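All protein chains of the complex are present and in place, except for one that has been dropped.
Chain lettering (A and B) follows the sequence in which the chains are written, and residue indices restart at 1 in each chain.
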Amino acid sequence: MATDTQLDSWEVFMQSRAGANFIHQGSIHASDKKMALQNARDTYSRRGEGTSIWVVPTHEIAASDPDDAGMFFDPSNDKIYRMPTFYTMPEGAKNI
Amino acid sequence: MTKQEALFKYTLRLGDNALILSQRLSEWCSNAPFIEEDLALTNFALDMIGRAQAFLRYAGEIEGKGKMEDMLAYRRSERQYYNNQIAEQPNGDFASTMVRQLFVSAFEMYFFAELQNSKDATIAAISAKTLKEVKYHLAHAEDWVIRLGDGTDESHNRVQKAVNDLWMFTGEQFEMDEVDNLLIAEGIAVDLDSLRPLWNNYVENILKTATAEIPKDEFMQTGSRKGIHTEHLGHLLSEMQYLQRAYPDATW
Partner (left out) sequence: MDNVQNTMSKEEALLAKFEEKTAAGEAIEPRDWMPEAYRKHLIRQMSQHAHSEVIGMQPEGNWVTRAPSLRAKQILLAKIQDEGGHGLYLYSAAETLGITRDEMIAQLHSGKAKYSNIFNYPTLNWADIGAIGWLVDGAAIVNQVSLQRTSYAPYSRAMVRICKEESFHQRQGYEIMAIMMRGTAEQREMAQDAMNRWWWPSLMMFGPHDTDSPHSADAFKWKIKRHTNDELRQKFIDKTVQQAEVIELTIPDPDLKWNESKQCYDYGKINWEEFYRVINGHGPCNKQRMDHHIRVHKEGAWVREAAEAYKSKQKNKSINLN
């Protein structure tokens, strides 16, 4: 007999209402896309939590390395000129 | 037969089909091939219990004898159930359960699409809700029949055996009697003759994709419109009704 299989792992992202971000929920197992969508629905939307679902094979996810967090994210910490509050507006200017 | 009597029997039939199949599907609880599928089968059962509740509650109102849905679900004897015999057939293996679901859900998809236009507002409302559930059941069941039919030799053989075994129970879904005729005239019930070619076409397509064949034998079982069932129903009921029958004075 073939070695046992519990099918492939898929990551599940769900949108709770139209227009909202898709948020990671966890994973499920399935052998194809259709099954993955159905299993994601039955696992993560039993209480009407979802309006739309994405599934992605777990092995296709690329993730940043925590050791690189400094190089990845710190350089953007001091770019305060990207924030609207950085700028001084002339007194009396409206709608800006 | 009065319109009221016809409507009572018709709603019982609708309720019983959901009630009995939900009982069968609930037997899968903790028995599915993997845990995700356990949740899926439970969802099917839950949809159908909800539907049984709605139709049996309405049947009780129509009968007018003050019976609530549980009284109708748990206190009748075998000959008073009107579900199609396919609903009471034992689950068998996973292929058998999925083929049974394909046969039933394909019928129900066309049936409730029509019945949601019923002139009876209650029936129409329950049907509109049911249609959404049934479409999902069908999608799930047909995907599995195709995967299994076109999977390994073993799964293919199991699907073919299930088709062979269950085929003779599919004809009953389209049977009509006095109840149907009377209610069709009233614009309440669905003319089942018109659904048969649609169903045949749909199921044939799925089975073809699944590389399974429709049996040559055209024999069809009959009886449920008169409350005649296979021997399986009695056992299903004795288990389901156990507490209600053993403690008739108790409420739960």
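The criterion applied here is as follows: a contact is a pair of C-beta atoms (placed from the backbone, for glycine too) under 8 Å apart; a residue touches a chain by one contact, two chains touch by 3 or more.
The structure presented is a predicted model; accordingly, all values stated were derived computationally and were not measured.
S.K.: Among the options B:43, B:105, B:160 or B:173, which residue touches the chain absent from this view?
M.R.: B:43
S.K.: Which of these, A:65, A:78 or A:91, touches the one chain of the complex that we don't see?
M.R.: Candidates A:65, A:78 or A:91; residue touching the omitted chain: A:65.
S.K.: In terms of residues, what is the contact footprint of the unshown chain on chain B?
M.R.: Contacting residues on chain B, toward the hidden partner: 19, 23, 26-27, 29-39, 42-43, 45-46, 49-50, 52-53, 56, 69-70, 73-74, 93-95, 146-148, 150-152, 154-155, 158, 239-240, 242-244, 247, 249-252.
S.K.: Just the residue numbers, please: which parts of chain A touch the chain that's not shown?
M.R.: Residues in contact with the chain left out: 1-2, 4-7, 9, 26-29, 31-32, 35, 43, 46-47, 63, 65-66.
In the analysis below, only the chains that are shown with their structure count from here on.
S.K.: Where on chain A does chain B make contact in their complex?
M.R.: Touching chain B from chain A are residues 6-7, 28-32, 34-35, 38-39, 42-43, 46.
S.K.: Spell out the part of chain B that touches chain A in their complex, as residue ranges.
M.R.: Residues 34, 36-37, 39-40, 43, 139-140, 143, 147.
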